[in-house]
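Removed: one protein chain of the complex. Kept in place: all other protein chains.
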Amino acid sequence: MKITVIRKAHFNAAHRLYRKDWSMEKNDTVFGLCNNPNFHGHNYEVEAHVSGPIDPETGFVIDLKILKEILKKEVHDRFDHKNLNEDCEEFFELNPTAENIAVVIYKLVKNKLDSKFDLKIRLYETNRNFVEVVA
Amino acid sequence: MKITVIRKAHFNAAHRLYRKDWSMEKNDTVFGLCNNPNFHGHNYEVEAHVSGPIDPETGFVIDLKILKEILKKEVHDRFDHKNLNEDCEEFFELNPTAENIAVVIYKLVKNKLDSKFDLKIRLYETNRNFVEVVA
Amino acid sequence: MKITVIRKAHFNAAHRLYRKDWSMEKNDTVFGLCNNPNFHGHNYEVEAHVSGPIDPETGFVIDLKILKEILKKEVHDRFDHKNLNEDCEEFFELNPTAENIAVVIYKLVKNKLDSKFDLKIRLYETNRNFVEVVA
Amino acid sequence: MKITVIRKAHFNAAHRLYRKDWSMEKNDTVFGLCNNPNFHGHNYEVEAHVSGPIDPETGFVIDLKILKEILKKEVHDRFDHKNLNEDCEEFFELNPTAENIAVVIYKLVKNKLDSKFDLKIRLYETNRNFVEVVA
Amino acid sequence: MKITVIRKAHFNAAHRLYRKDWSMEKNDTVFGLCNNPNFHGHNYEVEAHVSGPIDPETGFVIDLKILKEILKKEVHDRFDHKNLNEDCEEFFELNPTAENIAVVIYKLVKNKLDSKFDLKIRLYETNRNFVEVVA
Partner (left out) sequence: MKITVIRKAHFNAAHRLYRKDWSMEKNDTVFGLCNNPNFHGHNYEVEAHVSGPIDPETGFVIDLKILKEILKKEVHDRFDHKNLNEDCEEFFELNPTAENIAVVIYKLVKNKLDSKFDLKIRLYETNRNFVEVVA
């Protein structure tokens, strides 16, 4: 049996989709309204899906207090009420598309988890647009 | 890494579950209330899950404007405010169960996507009944 | 203090917006896609808001088993898996707009409630369009 | 009977809470993380609640196509993918708190509605924080 | 204009509906499964609706940090992961129906708010059953 535990977190952030090495015209063509130089923003919702065996002692795959704390530190405290492009070094050279944000979060959370766990990240940019990352 | 982008669409439609080649009695036995000859209806919600590599240029798996447009044309405009049995040729000879509707949508959307993408369709008939199709 | 108890019910139905005494052209102009002669449909969600004093004996405004039963009989069993225009006498001469459906439900439920209660009906046609009726 | 029709819209925007005439220290004390000079953002959801009599001709309080169009023009197109502080003149001299945004939207929508209608605006900044404005 | 700010909180608790001064038979007749002597439980969701004028200085009706803190102390920390009947003195002599819980929360929150504010409490016992209290 494969058991997966899922915990939700969230952060509210501003961002802008663009590449510094492209002209404003090309950025507008590719990224449209998302290339507003003054930024726009989202309420991001993050689900961390952690898979592994159930510990027969506790009945837990992973203690949710630990997973909650990892998400608080690595996701919420890092990105909440931030401008992803301007405030967060992860995106100084990386376009903060939902895909790239999810990959960054995947790596940050994976790095704090015991290597025995598999991880999937689901990131909601809106309730109509969302992405998943799994290795 | 496997990256998946999900986009939602919806349509409101009437339908009836029955087979022309079965008696009314047999249709009633198998399909119950869903065999109302005057039809009933649903607010269908559709999720298209598109998987592929991130384009390093744009940071997108697929430009959501393109996916949104495919869903508008192939799903919303085709089925919204329609009677699936009476108005939609896809169901003239196919019983519009949630399963069959999802398979039809899978084929319509897959046909418009670059072949490099994997696709999964999730279709909500209600928020208690839904189906998934993946090839 | 004013105390209100709210209970949800639902029904899935087909309908069509039109007036028999108008031409097809006028119906199309006013009701657009909702005037599909073959009908379309919705998952309707209904909230009954019942206000009154708390019974000091039970701690209830109204026993939810009673309210649940009223909604089952007067709303769910009457309208679920029905064509509102064709199957439901309430709409043989009344255009089944969300407004009119909510007024009909208001009257049906009010009629079964003790007169000491105030009632409000909220009806969701979709999660973007809904109506409220209160007397 | 009082009948109310509700229609939802949304916009994704960046904002910052602060007053130009206050010191950075005072802004930080009062507005905390919301005073990030680089902005943060939200997926705003807006509900317009329009009350009035049912038109016996159509069965509508207000044609939803009209209300939808007002919300598209006055709310979505004006604020979506914008920085409220930098791009929207409504907030050049007004702190874009949820309360103030809702009042601005109330006035914009009220101004386009027939005066016979009552209006309430509900604005979700997140699904934990929201505001209502009614005159 | 009447402006209302709404903030959500939650708590997960066990409870049982019964009156000590009634026989087990009478409790069963009135409260049914809710009279399980070993208790059952719910994820309760609470909305505090606080109405008052907008402070022209801050643009706030009430600083959400303050409202959030009141809800944390008076609702979450008091009732979360508790048995309402056994652990919470508010219900030692009061049947913890949704109505009574909402009235208790109304009083606890009202008591901590500036008297200039009006308050409404909405309490979800499930997403199908909920109550409102307003004075």
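Letters A, B, C, D and E name the chains as they come in the text, with residue numbers starting at 1 for each one.
Criterion: a residue touches a chain if its C-beta (ideal position, glycine included) is under 8 Å from a C-beta of that chain, and two chains touch if they have at least 3 such contacts.
A quick note: this is a predicted structure, and the numbers were derived from the prediction, not measured.
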Omitted chain's touching partners, listed by label: A, B, E
Residue, one of A:30, A:61 or A:88, that touches the chain absent here: A:61
Residue ranges of chain E at the interface with the undisplayed chain: 10, 12-15, 33-34, 36, 38-43, 80-83, 86-87, 126-127
Positions on chain B where the hidden chain makes contact: 17, 19, 30, 32, 94-100, 102-103, 106, 127-135
Touching residues (missing chain, whole complex) on chain A: 1-8, 49, 54, 57-61, 63-65
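Throughout what follows, only the chains that are shown with their structure count from here on.
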Farthest chain (mean CA position) relative to chain B: E
Euclidean distance of C-alpha centroids - chain C vs chain D, Å: 28
Distance from the mean Cα position of chain C to that of chain A, given in whole angstrom: 41
Multi-chain contact residues (two or more partners), chain D: 127
